[in-house]
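Structure incoming, see below.
The complex is shown incomplete by one protein chain, all other protein chains being positioned as in the whole.
Right after this comes chain A.
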Amino acid sequence: MLDIAFVKPALPRHGALVLPLAEDAALAGLAQAIDAASGGAVARALAAASFKGRKGQSCTIWAPAPDAGTAKLVAIGLGKAGELTAEGLEAAGGASLGLVSAEREAVVAAEALAPAHAAAFALGLLLKSYRFDRYRTTEKEEDKPKLERVAVATDAAPAAKAAWAPMRAVADGVFLTRDLVTEPPNILHPEEMAERCQALEKLGVEVEVLGPKEMRKLGMGALLGVAQGSTKEPRLVVMQWNGAGGGKGKKASGRPVAFIGKGVTFDTGGISIKPAGGMEDMKWDMAGAGAVIGLMAALAGRKARVDAVGLVGLVENMPSGEAMRPGDVVKTAAGLTVEVINTDAEGRLVLADVIHYCQDRFEPRFMVDLATLTGAIIVSLGHEHAGMFSNDDNLAQQVAAAGKAVGEACWRMPLGEAYDKQIKSDIADMKNVGGRPGGSITAAQFIQRFVNAKDGPMPWVHLDIAGTAWSSKDLPTAPKGATAFGVRLLDRLVADNYEG
């Protein structure tokens, strides 16, 4: 991971100098210093390249001032000075990464930016620098990115550092999630994933792992049904962060907030097997669980003043002689029976048991579940929004606002009785698919049937992240691949509404 520091402004003797410049801003501070050292050549070169500081603009100048030693100057446009947002600065930081990654060190001249904005620029740069290369054995040294250290030069270093500390913890959570989501399925099976959860204990998270024996005792017939086709045993991991009372080792002081993730470490579809083309993408069918684990790491890492629980149901969905069949009826932990029509609609079966267990044991203030649940949500919303389903307008608004703030957009989808009718079964309490029309909605209806508190309504949001968990192209603050969608969103949800 990149080493990021906040330092007093000084021209670098080697490496790169990054100048984040608002539209038509005069060169000041380090920018002015390098321009002076170059004898005005920098300003002339920027003008010649028609660099005006507009959003998305960039300009590279090699060896701007030979005597100063700086190898490369990179100017990045931020847009109008009065309209700067954290999201915009993150994007600018992300855009600068590619231009400086061949240098070992870079200095960001951030004197003109507010401390929070300087930190946001660094966050974007850091998030974009993610790389998963543990299985590359023949990559040439010169093809690897070189950047190791980024120094953000600002006159308000202490304030920027204070803004940076929680961001760094969240970035750690994001990287953890991206690692989990990117890992190949022969390495990351349920047992291995549960083991990686246990690493969170170092951060003060309490981690409990339930195996098939305990799940059988709890009557989790739906989750166990999905898992029975694989040689890999399922796991249910319960992570608790009790930060409301000050952190580590403290008892929970009240009802926690709860996050639940679908963790199908590989989804072949089971006996209702998927077509071969694109099946490899199903390694990230555990992205919901991956996000919950990263979120718990983020909350604990920044010592969030909240009591939170994260639960992930980890299974592998395989076809074999032992596998669950279409037509099987399974009994969930809630006591409700489900007729399995399609073994490839397994995520909702796993969530049903985990959600029931969560509310039964913790009586949380609210529940948010994340799941790469349906292909239908990609048809509805593409890769730009996650589908949001909720029984509580207030919580839904909070989630939407948090998503907007961090650039992880959600779009609310409807729920209703007419949809609920589609999952009526002829021989059981419900069936696990409701046909093609409204496929994402009937999936959410299925989950909602398991959301019911003992006393009063249970606020609940379901995020269908099948379209947003993985990106086939580079994003402003993420290289193509796992996005860790949900980690920053839910961290922000907690930070804005449930701390203090």
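What we mean here is this: a contact is a pair of C-beta atoms (placed from the backbone, for glycine too) under 8 Å apart; a residue touches a chain by one contact, two chains touch by 3 or more; residues count from 1.
Everything below uses one rule, namely that contacts and distances are computed from a predicted model.
According to its UniProt record, the chain left out of view corresponds to "Cytosol aminopeptidase domain-containing protein" among "Glycolate oxidase iron-sulfur subunit", "Cytosol aminopeptidase domain-containing protein", "ABC transporter ATP-binding protein" or "Thiamine pyrimidine synthase".
Within the set A:Glu23, A:Asp155 or A:Asp281, the residue that contacts the chain not displayed is A:Asp281.
In the complete complex, the residue from A:Ala10, A:Ala165, A:Ile187 or A:Ala418 that touches the missing chain is A:Ile187.
The chain omitted from view is touched by exactly one of A:Ile76, A:Leu127 or A:Met318, namely A:Met318.
Residue A:Ser230 is the one among A:Thr154, A:Ser230, A:Thr483 or A:Asn497 that touches the chain missing from this view. Screening A:Arg136, A:Lys424 or A:Lys480 against the full complex identifies A:Arg136 as the residue touching the chain left out. Against the chain not displayed here, chain A makes contact via residues 135-138, 184-187, 229-231, 266, 268, 273, 276, 279-283, 318-323.
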